[in-house]
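Structure first, commentary second.
Missing here is one protein chain; the remaining ones are kept as they sit in the complex.
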Amino acid sequence: MRFAFTEDQLGFRDAVRSMLDKECPAEVVRAAWPDDGTGAGARAEPAAVAAVWARLADIGVLGVAVPEAAGGLGLAELDWVLLAEEAGYAAVPHPFVETVAVAAPLLASAGAPTGGGRSLAGIVGGTVRIAAALTPGHDGRAVPYAARADGVLVHARSTGAVHLLGPDEAGVHSVRTVDGAIDAADLTDRRCHDGNVVTAAPALVDQAFDRGALGAAAQLLGLARHMLDLTVGYVVERRQFGVPVGSFQAVKHHLADALVHLELARPAVHRAAYSAAVGSPNRARDVSMAKAMASDAARLVGAKALQCHGAIGYTVEYDLHLYLKRAWALAATWGTAAWHRDRVGRAMGI
Amino acid sequence: MRFAFTEDQLGFRDAVRSMLDKECPAEVVRAAWPDDGTGAGARAEPAAVAAVWARLADIGVLGVAVPEAAGGLGLAELDWVLLAEEAGYAAVPHPFVETVAVAAPLLASAGAPTGGGRSLAGIVGGTVRIAAALTPGHDGRAVPYAARADGVLVHARSTGAVHLLGPDEAGVHSVRTVDGAIDAADLTDRRCHDGNVVTAAPALVDQAFDRGALGAAAQLLGLARHMLDLTVGYVVERRQFGVPVGSFQAVKHHLADALVHLELARPAVHRAAYSAAVGSPNRARDVSMAKAMASDAARLVGAKALQCHGAIGYTVEYDLHLYLKRAWALAATWGTAAWHRDRVGRAMGI
Amino acid sequence: MTNLTWSAGEERFRAEARGWLEEHLATWRRRHGLGTGADAQVPSGDTREGFALHLEWERMLFEARWAALSWPEAYGGRAGSLWEWLIFEEEYYRAGAPPRVTQNGIFLLAPSVFEFGTPEQQQRILPRMAAAEDLWCQGWSEPNAGSDLAALTSRATKVDGGWLLNGQKTWTTRGAFCTHLFGLFRSDPGSERHKGLTYLLVPLDGDGVTVRGFGRLDGDEGFAEVFFTDAFVPDDAVLGKVDQGWSVAMATTGSERGLTLRSPGRFLATADRLVDLYRRCAHDGPASAAMRDRVIEGWMRAEAYQLFTLGTVTALTEGGAVGAESSINKIWWSELDVALHEAAVDLLGSAAVVDAAWTKAQQFALAGPIYAGTNEIQRNIAAERVLGLPRR
Partner (left out) sequence: MTNLTWSAGEERFRAEARGWLEEHLATWRRRHGLGTGADAQVPSGDTREGFALHLEWERMLFEARWAALSWPEAYGGRAGSLWEWLIFEEEYYRAGAPPRVTQNGIFLLAPSVFEFGTPEQQQRILPRMAAAEDLWCQGWSEPNAGSDLAALTSRATKVDGGWLLNGQKTWTTRGAFCTHLFGLFRSDPGSERHKGLTYLLVPLDGDGVTVRGFGRLDGDEGFAEVFFTDAFVPDDAVLGKVDQGWSVAMATTGSERGLTLRSPGRFLATADRLVDLYRRCAHDGPASAAMRDRVIEGWMRAEAYQLFTLGTVTALTEGGAVGAESSINKIWWSELDVALHEAAVDLLGSAAVVDAAWTKAQQFALAGPIYAGTNEIQRNIAAERVLGLPRR
């Protein structure tokens, strides 16, 4: 029994953390928003935003789950879960989990057609980004990053197969989203056919979804931590009634609650990564527990963060909203908390 | 539009309040508990406990819902709802709602056999107390006050009729209850027959249940108010860290939450009394909303009260537990909050 | 006696309001191609584009004397009762009419003008406010005076015939689009905290006043900073007495937290829309049954707020007053609004990423526990002034 990461895993995490700290500060996340600040669809990607993806490629992160034979690191969930948490902390405005944790290993294991600029090498090299709409029952609406991804994985309800559609095959229509940095699109005309099928094997389809939900959960942890950090920093500095607002017991208790929920969601996410990495029969249950707890924790931390900031947190000039809105987007996608709790219950036989 | 009580209603309430304040303080509620303090069944009723019922008869409260022709006051739900709230505040250790608000008007409108010491005159005069197990699906277990009531109203699942059973017809077996003052019993052998049927009219059966649930809701309001009063008194006096514990913001916020939930449950209960009194088509929905909100408010107030007291609230020597346990008993009976919310939903068509 | 029915006159009033709203909302929306019914897409009044559109709507309300219906006819109202106001608010939100961009003047400033204003001020201010000719924003908060309002430092210096204003206000809702500001300024330079403040009424188009709008969480340019540099206002800009502004302001924040800021009709309408959303979104299954419980709970809380308000209005009608209990109100409606919108977001599932009516409203709801006195402050007030806990 050992429930901790290896030095290598922590070292990789630290490297990604310090790179993102430098390359993906709040200004860069903000730059990924459309100019009008309202989240309305695709346009040219600012250089600083594109640079984040390029730097992720440079340090090998994009190929973390690509087999070594295909130029990647050939690592598994326990190796990338901390990196996804960091991507969440930085609110990286790219389909990180979708591309790195879902598409790459799925394309590798399915041995599917990945040409046309959507190859594993492209993923490793940073020239290919892939969005995904794999949640059971997903109707293809408002798929994050689909407006500027090079491909989008969709789940065909009738056959249960997963297809990789190019933008031309998906009927991409930009939609305005609450989080303006995710460039979502409705897929209004999904042309799924034998030529773009990735896999119809239920085990691979389920695994791909679980990886996405796990990655979302990990990002939510990172976002929650970022919001808590921002808030602690603010309430220590901000003074009202002659004292720091962080010295008020109500503020302390809000943030203690936030801390407790974050700290107890974390091991659930890390355990899910373990279950996925070792192919545990409990994988689905554990991933669902992770996503449910991480979603609820991030929403709770976000609510506490906003309340403890007061009016300044409610402005777009302050950074909090960038992370808050990403947390909402991730809580709503890859299955809501209630949906995942139901899945846990089914796994428990109730 | 006028949402307030009449001077007469408030005057009657004040009279009952001051009588109970004198006749039914915590010592009397405590005296209704078995000597071993564990709530184990029936034994001789202490004089001070019996006196509470006698005084309620003296001031006419027991006949409030009995027709004037039968010696009562012939009043309706809006007239007795405040009295039930006071009975709750004092944690009157008798089947007040069951006898006064449920049995009396039911027996009067059903014109059912009420001889054998279970007459309306006996109710008005204080010689007859009646327990009730009318919640749909009730299995006759742990019926409050059944161990020392003169009769018990039961709902026969097979026919839908309500019967009034004497103790000899109900197979009364005392059970230990969390609230030791309610002398509950299992009804292990309910002999329902034509001879003891009160009514089989669905409208009357439903009305009787709704009156019980409304009365329970009103008592819960009173109990919540009592627990809040006790707690405010304690935290103003009790000092820790050199200041009254009531000056800590955490304590203030706990009790502000308690106050808010109590104050917003109250109009729901009073509206339900109105709907019942005027025969509104929304009676069932409004009663269920009242019971759900009052149950949840009383439980929340109780939890806050216990927490703000700390260890002293957790002793049986202090009075809080007498009211807390009654609140739990009333929240659990006449339908739980979740059951009543479901009933509200059905009334709303969802 | 308790009587929870409306009189025939009130029912006629409701029918009139409902009919007028239905017809004129349709007219207004049609004129601007905003769509109809539930599908109507009305730009927010807290954006520069939307504001002009909303002014037109406000002026339609004024023409029909709905804008400030409880005011005397001389000021543009119809001398309506509080009951009629409640009924109108129910119908207003039920019809899906837009949030009032004139709200802060009509519901927050006007009660103080009625109570503290001179007849000249009332005549000068109120009719133009009702007609949406003057548009008022509030100027309470400053960068270092939020919850701690008494820490404000904006100054009013006495000069011949008036006052020179210096300093900065912020978090001024719709400040970028309004014409006037009401707020507190420190008029006694040696004073501290609640003393020596004066309540002033300030045009925003004068010399020395600069307004900078900035974005709110929900994407609208709903906030503004207002800078004053030797801005002159005449003596008749003072509401109430010089140096006595705190008590005038407290009367206003009382109205804000109390009855007039958030009528129950608003939440009843939201709750009904949530029930409709549940009907549309719910699939069979355990997860949706858990949602059903939350939807019912939310509906009951909105209903409870309505009932609570009926009790308050009864008391007011019979000569009572609203005091610290208005904190109970504020805590309840603000947390109710969050709960209703969070339930909606959870029902929407992945569709909640889209910037649409429910998600925009959800973001606005999150401001409720912050504005008009944070809920932390309200809980302090409820505990100290209603329950009598020690201030420390």
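By letter and in written order, the chains are A, B and C; residue numbering begins at 1 in each of them.
In this section, a residue touches a chain if its C-beta (ideal position, glycine included) is under 8 Å from a C-beta of that chain, and two chains touch if they have at least 3 such contacts.
Just so we're clear, the structure is a prediction, and the values are computed from it rather than from any experiment.
Undergrad: Among A:Ala54, A:Ala156 or A:Val232, choose the residue that contacts the chain missing from this document, as touch is defined above.
TA: A:Val232
Undergrad: Identify the residue among B:Phe5, B:Phe96, B:Phe209 or B:Trp328 that touches the chain left out of the display.
TA: Result: among the candidates, B:Trp328 touches the missing chain.
Undergrad: Tell me, which residues in subunit A touch the chain that this view leaves out?
TA: Within subunit A, the residues that touch the unshown chain are 1-6, 78, 228, 232, 235-236, 243-244, 246-247, 249, 251-253, 255-257, 259-260, 263-265, 267-268, 270-271, 273-275, 277, 289, 292-293, 338, 341-342, 344-345, 348, 350.
Undergrad: Just checking the interface: what residues of subunit B touch the absent partner chain?
TA: 37-39, 135, 138, 141-142, 144, 175-179, 182, 184, 239-241, 245, 248, 250-251, 303, 306-307, 310-311, 313-317, 321, 324, 328-329, 332-333, 336-339, 341-342, 345
Undergrad: When the complex is taken as a whole, what residues of subunit C touch the one chain not shown?
TA: Residues of subunit C in touch with the missing chain: 286-287, 289-290, 292-293.
The criterion applied here is as follows: only the chains that are shown with their structure count from here on.
Undergrad: Counting only C-alpha atoms to place each centre, which chain is farthest from subunit C?
TA: For subunit C, the chain whose C-alpha mean is farthest off is B.
Undergrad: Taking the mean of the C-alpha atoms as each chain's centre, how many Å separate subunit B from subunit C?
TA: Computed from C-alpha means, the inter-chain centre distance equals 41 Å.
Undergrad: For subunit A and subunit C, what's the span in angstrom between their mean Cα positions?
TA: Inter-chain centre distance comes to 38 Å.
Undergrad: Please compute the C-alpha centroid of subunit A, do the same for subunit B, then give the distance between them in whole Å.
TA: Inter-chain centre distance comes to 52 Å.
Undergrad: What are the residue numbers in subunit A that touch two or more other chains?
TA: Subunit A, residues with two or more chain partners: 248, 250.
Undergrad: Of all residues in subunit C, which are in touch with two or more distinct other chains?
TA: Touching at least two other chains: 376, 379.
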